[in-house]
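FYI, not all chains are in this one, though none of them got moved.
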Amino acid sequence: GFAKPDYHRALRQGIGEVIYGAGKTPEQIHDIVASMVQQGQKSILITRMSSEAAEAVEQDFIIKYDKYSRIGLVGEIPEPDGIGKVVVAAAGTSDLPVAEEAAQTAECFGNEVIRLYDVGVAGLHRLLAHREEIMTARVIVAVAGMEGALASVIGGLADCPVIAVPTSVGYGASFGGVSALLAMLNSCASGVSVVNIDNGFGAGYLASMINHMEGKR
Amino acid sequence: GFAKPDYHRALRQGIGEVIYGAGKTPEQIHDIVASMVQQGQKSILITRMSSEAAEAVEQDFIIKYDKYSRIGLVGEIPEPDGIGKVVVAAAGTSDLPVAEEAAQTAECFGNEVIRLYDVGVAGLHRLLAHREEIMTARVIVAVAGMEGALASVIGGLADCPVIAVPTSVGYGASFGGVSALLAMLNSCASGVSVVNIDNGFGAGYLASMINHMEGKR
């Protein structure tokens, strides 16, 4: 038959699952969590979660919730089973919520994550101090707002795929992330591709996918 | 010391190299080719090459040149040594020059490429006839202009990374590829990332990188 089985969920059942919290009521989120737990899901990440939703879930489940990044975690992060390490690098402190969305998504799907935060290109020595991690990563997520230059600089240093995440951090001519998005799309470094503004989840998911690709069969 | 060795070139010396022909004079291109050949380069791809440049190169070297996709090849495509297959899918016939840029770049770097052309979503059966190739690919390059829907549909069918390439094909409100670019950035399918409009080379390069990643060490 035609219907494509929901491969990931089927395969990874009990490993990791992500709920997109935006636009869902606290009750809806509570109920989705409840049904997932019942199905044996061992780690559930909720992104873009309001504190109201966190409170609703907390009534019946143990949840770790971080107000700042708006991420909630029910259950335990699984043991990493990826091939290498996923580096999540972020330019500034305001980019952290998006970076954490990427990092925790990757962790939730079984990846060891190295966080390189506050490594914006205006203070290059901070980034260069981490050349080792960058050059040995399996895949890198580069998170930056404003001028978005981090992706190009990392892309030039690294030999692995770089997933660039523009963020809406900035003001004025940053236009809610457009400035960083355009910079990343125009990166003159090879091996860089881009996801939507603030889409930490998408980057973490793709990083995990790449980090779980087997070698020659 | 600090200086990062040009890893790929060092490692792959003699395997594949790509020249970006736009904005270079025929003489410049001729001379770059000459110097590469002298260094032992076995396959050289020139993208966005004018027919004048092709003629200049032809004076001293054997070149296969295709006026339509504006791609020239000096030397032989190397034996593929990638882990799996790279699928390059294109929506319409006008997208072919960009698709070929991606496909031949990947081939030039040692990948087996499967071409799925004219599989635009307005005639879904054409795409669905190739479900097998899509579901067994190691990495997919999805090339489309106009509404750029191909990336989402393929992203939903495939379980591997999908690199979306918007093209400037279209008229009116396609705005030179912006329409397709935005659609691809907003793809609701997971595992999709995007490169610049018409950047077939970047997609082919990244696809090759992913297709050469080794498994657990």
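Annotations
Order as written gives the chain letters A and B; numbering starts at 1 within each chain.
The criterion applied here is as follows: a contact is a pair of C-beta atoms (placed from the backbone, for glycine too) under 8 Å apart; a residue touches a chain by one contact, two chains touch by 3 or more.
Owing to the predicted nature of the structure, the values given are computational and were not obtained by experimental measurement.
Summary of assembly composition: all chains derive from one sequence, 2 are present in place, and the complete complex in the structure file consists of 8 copies.
Assume only the chains that are shown with their structure count from here on.
Of all residues in chain B, those touching chain A in their complex are 2, 4, 7-8, 83, 128, 135, 138, 156-157, 159-161, 163, 181, 185-186, 190-197, 202-203, 205-206, 209-210, 213-217.
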